[in-house]
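With one protein chain removed, the remaining protein chains of the complex are shown where they sit.
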């Protein structure tokens, strides 16, 4: 701990937020690298290649509608909305950081999805000829991968520079792809909605980075770490699009047919249940029973995170409701009691409270998934259904549900370790005094990185001028008096 | 009437808006009840069960894409957006009730859809073994059912407590399910887009409740019953998402194939036509021809309501345009002349003007549906098409179009009766002095139920301080003078 502290101090210098060289350099160089790597590696897959028409005849596919595009494109677009509008607007709640919330979310997601296509492609979609073949499922997975980094952004919102965010994303995507490969391919865990792979990993990654970037004097920016009325309404746009489209998120890469169908139903129910318990706890702990927008904006989503892994399993409708019920309570209590505790004693400053929205529900989701998998049986799933749902094929033909439960639990540990470990390392890098992050009294302020409009509404200059004139008149009247 | 008045007076006491016990209690108890009832009753249907793969083979279904999920999921998500973002943001137009509009809409919709799955399930999806089998169509129907209650919320927006809203929803869903069973199953009327079942019922239910909750001194809150510039822009988000996705609403549960296709086209055209006549009337009746945002936000949607019943019939493209044309005019005139009249003489205070947006267009929709059904013929629909579209099968094999027209008209009457009757009874219950609703001078104010941010923008404290200082300086200068 001592060495961490001294490393932190070593890195703190006078801050300068001018990113005029570093940001364009990072964007240009990395985007050029993407073009070169895509040129070398990325091609269309069978279903998006003009040879598809011949492919159809060879494989006796009766209609164009059986192209995977038509199974997944609607879900893909919903996920896309969650990534850009959902995450982006959810973070606009701060009174003067809406540009940074939406804008930097946009920037890092746009970079991240390219890098994710490559990283995930190398692990999952590499063809015999060394090419990555992409189709609609790759686009969804790239969006998923980006989600992990956007969750991490929630922890450091307002305290880092866009260059740091790009670095956070570069390493985050890389770690994600490795972690996902271990969990899905090596351990052979199932995680359709990414409770472990996306949420648990992303949240601990962000929290570890935030811990490394701890700012002891952050209260100097406390005047800006609040919302205003309309910024809270903007944030509700993000909340609602995340909430509504979460069934698509959890079902987007589930098995065709009943798999996608069931995942959507489970998520729909879990989220509905979460809303009620979130409202209940929010009202119960406040003086006068008034609701707190922070809880409504965030904790209502916990149920979606927590059914991610088990969404395509036979969780049963009431099981989904129970998961949502518990998560609404735990997440809201987390915002009330745990976040202040973590900031004070663990030195983790978590701007958006991702620990309550992603970390805890993600871990719950992993555990629920392990239990549901271990409890699976051929009588409930049917023999073919069981093999189908858990993919007991090839090397894993002999896996039994109880063993699958163990594998799911192992996967959860991998996700946590990758998140915490990766976050500490990347946090070290981000602490270097070269990234142009804002000073402690300048956090949560768009002024640092954005040209802001003159906003009459917030600072009426006319009135200052009037007061100034009044002061002069008073001085004048005093002067007049003195002369007499 | 006299007794209604005295009952009203009996119930008015000093108001207290502290819902710290009642709101959490209602949320916890009802959500727990949902879990128990779902545990006893609700299971996945064939298409969302892992046995689907065996089912496919037995029924010789060639591809997973023929799962109902792929026919309806895109429409479902659009309907979902209408319920949560559409209705929620449409009601954010008040300057200080945006949290309540979006937040309580969120709460009651999340509760309502669970209760709707049960109520509708008992009536429509009960299997031989006493279980409700749910799939994507049930989720859509649950959202539809919720829409009825959200419409009713529009009439009482800003004047009730969240606990009252929960009660309104509980009874609303129950009444809806019974009414729907009578209309669809017993009367065998068709109502794909719910002009009668959803809009007419929901609107009269809300208006009757609002009549029972009449507040003679509501003008004490008139300073808050207005919009500000940005709240009107937020409301346009709701308007547009409702307007754009209405074709999905009216086609979501229509027949596969041409039924859904035709319903979408008819709704698209009707809505387009409504926009033009709304703008025309809005400009015509104002001084200087200026447009009124209230009309643009609301009346532009009337065309979607009014083609709900007939959307899947052979209304013809020009028929849809005519319906939209008329509804734009009638709805806008309703906002200008009818709403003030109803408030003054009928003692119905209708915050969002649902009478003009849902009640009248809903009734028109029912009539249009009856006429279109009565005019149907095998020459226009084809023999199979006629049977398909009107579901002339089983007990109703011998029904002829003219008789179907009569059934549609009967269904409209049922919807109105259930709305008015149910609303009066529920209104009585909501008038009891136990619900913690706001006082007359405290309506339309989020302050009652929400922790609000300190909004510098609306009340600049710095300037007050400056003025205070100036006053002191003036006093000082006067003092100086006096001393001389």
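The first chain written gets the first letter, and so on, giving A and B; residue counts start at 1 in each chain.
In this section, contacts are C-beta pairs under 8 Å (C-beta built on N, C-alpha and C of every residue); 3 or more make two chains touch, one makes a residue touch a chain.
Nothing here was measured: the structure is a model prediction, and the numbers come from that model.
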Inset, instruction - Since one chain isn't shown, list which residues of subunit B touch it in the complete complex. - result: 62-63, 65-66, 70-71, 74-75, 78, 95, 226-233, 236-237, 240-241, 243-245, 247-248, 256-258, 260-262, 264-265, 268-269, 271-277, 279-281, 283-284, 286, 288-293, 296, 300, 314, 316-318, 321-322, 325, 380-382, 384-386, 388-389, 457-458, 460, 463, 467, 470-471, 474, 477-478, 481, 484
Legend entry - Hidden partner chain, residues of subunit A it touches: 17-21, 23-24, 27-28, 30-32, 34-36, 38-39, 42-44, 47-54, 56, 62-65, 67-70, 73-74, 77, 80-81, 84-85, 88-89, 92, 96, 98-99, 102-103, 106-107, 110-111, 113-114, 134-136, 139, 162, 230, 234, 237, 448-458, 460, 463, 466-467, 470, 473-474, 477, 480-481, 484
